[in-house]
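All protein chains but one are shown at their positions in the complex.
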Amino acid sequence: MEAVEQKNGDVFEVTRQPIDKLALETRVIRGAAGAVVTFDGIVRNQTHGRPVLSLQYEAYPPMAVKEMQRIGDEIREQWPQIDGIGMVHRFGPLAISESSIVIVITSPHRKAAFEACRYAIDRLKQTVPIWKKEIFADGEVWVVGEPPPAS
Amino acid sequence: MEAVEQKNGDVFEVTRQPIDKLALETRVIRGAAGAVVTFDGIVRNQTHGRPVLSLQYEAYPPMAVKEMQRIGDEIREQWPQIDGIGMVHRFGPLAISESSIVIVITSPHRKAAFEACRYAIDRLKQTVPIWKKEIFADGEVWVVGEPPPAS
Amino acid sequence: MTIRILLFGACREAACGTGEGEMRLELSAPATVESAWRLLRAQFPPLNHFAGNVLFAVNESYARRVDPLADGDTLAIFPPVSGG
Partner (left out) sequence: MTIRILLFGACREAACGTGEGEMRLELSAPATVESAWRLLRAQFPPLNHFAGNVLFAVNESYARRVDPLADGDTLAIFPPVSGG
C-alpha cells in the first residue's frame, strides 16, 4: 500500500488489497459531519455490451498518492467547509463487482459534499496515474484514457 | 419497520432500527452497476454553533414510504439508466453521529448516479412526512421544515 | 360521518402534548379538508398557531384544503416536513 500520513486525517491511498469502504468512512467522518457522500466504482460485467471477465489495474503508486493529495488540496480550496476527504484506489487484478475506487467526502451540509465528491472522481480520472485493462474471453484491451489535462 | 415490497429490488423503508448501510448497498447493487453513490445523513453535534445532545425523529410511516416510492418513480423517469434505488429513513431517538437517512443509487455511469442521489435527498426533504426535533441541554426545538412543495 | 385524524410533529405536540396524535372527528357531510381543520382548531386552539403553515394528507396522499372528505377517511395534518 502506498500512502502518506495526512495531518488533517484525510486519506489518500493506493493498495492491492480489497477496499474496506466502511473503515474508510469511519476514518474520514468527523464529529461535525452532517453529510457523507461516497462514490464507489465497481467493476462492471460488460462494456458496450461485450462481457468482461475481469480487470487489471496498473498504478504508479507514489505519484498516484501525490496526485490524489493535489485533488484534496483543490477541493479544500473550492469547498473550504469540507470536513474530511478519503480516496482509496485499488490496483492489480480485480474481479467483477469488486470496488476499484472509493471516495468519501464529509461536510456539515450536503451540497458541498456532493459537489466535491463528483469533482474528486472527475479529476481522478484525468490526473491520477492509474491504468486499466479489460480482460475478455478472447483478448485484452487497455482502456483509452481521457485526454491529458491542460498544463 | 414500514416497507413495501418492490418488484425491481428497490428499497424504500422507514425504521426505528439503526440503518445498516452496507446491507442496503448490497441489496441495491446489481451486476451491471459501475457507479454507486451513497448519501448518509448523520446527526450533527451542533446547529448554528449550539451544542445538540440528540435528535428525535417522528414519522408518518405508511405515507413516508409512499412518498419515497414516488421519488423513486421520478428518478426512473428522469434517469432511465439508473439500476437500483435504496432509501431508508430512521425515526425515534437518534444519538450524535448516528445516521438518520441513507440513500444509495447505482448506475452504469457516475453522472446519473450523482444527479439522482442529490435529487433524492433534496426531494425527500421537501415531501417525505418526517419531522425532527433538536434536543439541547436547556430545551427542545422542532426544526422548521422547507416550504411545502407546489401542488 | 366520522374521519380519523392524525397529527404529527409540532402540530401533534401543540394539540396532544407528549400523547399520540390520533383521534376521531365527527363531521356533518359534505365535509372538506378545510372544514375538518376548522373544527379541529376550535377543539384544540393551540393549532391556530399553524393556520397558515400546515400540510394535509388524505389517506396518505397530499391533499388541498378544498378536497372533499368521505366517511372513514384518514386526514393527516402536519407542519412542513423536516426529515433527512
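When the chains are written out, they are named A, B and C in that same order, and each has its own residue count from 1.
Basically, a residue touches a chain if its C-beta (ideal position, glycine included) is under 8 Å from a C-beta of that chain, and two chains touch if they have at least 3 such contacts.
Computed from a prediction, not measured in an experiment: that's the story for all the values here.
Across the whole complex, the hidden chain's contacts among the shown chains comprise A. Although one chain is not drawn, its touching partners on chain A can still be listed: residues 41, 57-60, 62-64, 66, 89, 100-101, 121, 124-133, 142-149, 151.
By our rule, only the chains that are shown with their structure count from here on.
Using the mean of the Cα atoms as each chain's centre, the chain most removed from chain C is A. For this pair, chain B with chain C, the centres built from the Cα atoms lie 25 Å apart. Distance between chain A and chain C, defined via averaged C-alpha coordinates, is recorded as 49 Å. Taken residue by residue, chain B touches two or more other chains at 41, 121, whereas all remaining positions touch fewer.
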